[in-house]
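And then subunit A:
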Amino acid sequence: MTDSKEILLEVQQLQKSFGDRIVLNGIDLQVGKGEVIVILGPSGCGKSTFLRCLNGLESVQGGVIQYRGQNLAEGNVDWPEVRQHIGMVFQNYDLFPHMTVIDNILLGPLQVQKRDKNEALQQAEQLLDRVGLLDRKDAYPRQLSGGQKQRIAIVRALCMNPDIILFDEVTASLDPEMVREVLDVILGLANQGMTMIIVTHEMGFAKSVGDRIVFIDQGKICEIATAQQFFTAPATERAQHFLDIFQY
Partner candidate 1 sequence: MLMNLDWEFIVESLPLYGDAMWLTVKLAFWGILFSLIIGLLFSVILYYKVSVVSGVIVAYIELSRNTPLLVQLFFLYYGLPKIGLHMSEMTCAIVGLTFLGGSYMTEAFRSGIEAVSKSQIESGLSIGLSKVQLARHVILPQALAISIPSLGANAIFLLKETSIVGAIALMDLMNVAKDLIGMHYKTAESLTLLVLAYLVLILPLSLVLTWVERKVRYAEFGD
Partner candidate 2 sequence: MQNLGIEVLFEGSNMERLLGGLLVTIEISFISIVIGTILGVFMGLLRTLDSKLLKFILRLYLEVFRIIPILVWLYVVYFGFTPLLDINISGEVTSILVFSLWGAAEIGDIVRGALESMPKHQIESSKALGLSNGQIYRYILIPQALRRMLPGSINLATRMIKTTSLVVLIGVIEVVKIGQQIIELGVIKAPTASFWVYGFIFILYFLVCYPLSRLSKRYERKWQN
């Protein structure tokens, strides 16, 4: 566990509903610096919604999201500022189709963070090199494969130098043979101590990358355990049932 480490993000009693339907019903979670949290749960359990709440893409109806001394669950958050520190990568990559790879990556650093062009470019190229795509920096998104697009999307988030990155089912739209190249990049980040919250359906990956597994069902956290514990001896019946389904 990470008790000794600095707490980066703390969620208390988070409530989220769409109209009458309650999606998140009292989520509590502490995220330590450098920790990798993997969120698992059946479809529609609210795990993606939870990530979206942390990035201000959904409004919340109650609870606290404590980050850098402010409560993100309140109404008056300066989200453009917060989002520079909490990056997010989406299922459908969503690179901007009208911009080249390098322009996609530099949009945030130059327009939002107003950084020096040379410095940002240097970092972007370094990151591209790390994911093996430096030679594609002037390509347009449509000229790339799904796996390449998703790696670029990760670089785009990284280049903002965020404290935390949220990954929302980033391999769900990929062809099977491309899943690996994306997961390898995320695994590399984990080894470098990047703080990450990952929603995924890749069980093997969850096991190898996660410091802690958070199992959500019906809008509530059923179980939080180390990856080792969770996959070998889950404490709840629901988690066991969930794992059985995946062990096909």
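Here is the rule we use: a residue touches a chain if its C-beta (ideal position, glycine included) is under 8 Å from a C-beta of that chain, and two chains touch if they have at least 3 such contacts; residues count from 1.
Quick note on selection: all candidates are chains of the complex that A comes from, given by their letters.
None of the values given here were measured: they were computed from a predicted structure.
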item: Pick from 1 or 2, the complex member that touches subunit A; value: 1
item: Residue ranges of subunit A touching candidate 1 (in the complex, touch as defined); value: 55-57, 79-84, 87-88, 90, 92, 94-100, 107-108, 111-113, 139-143, 153, 156-157, 160
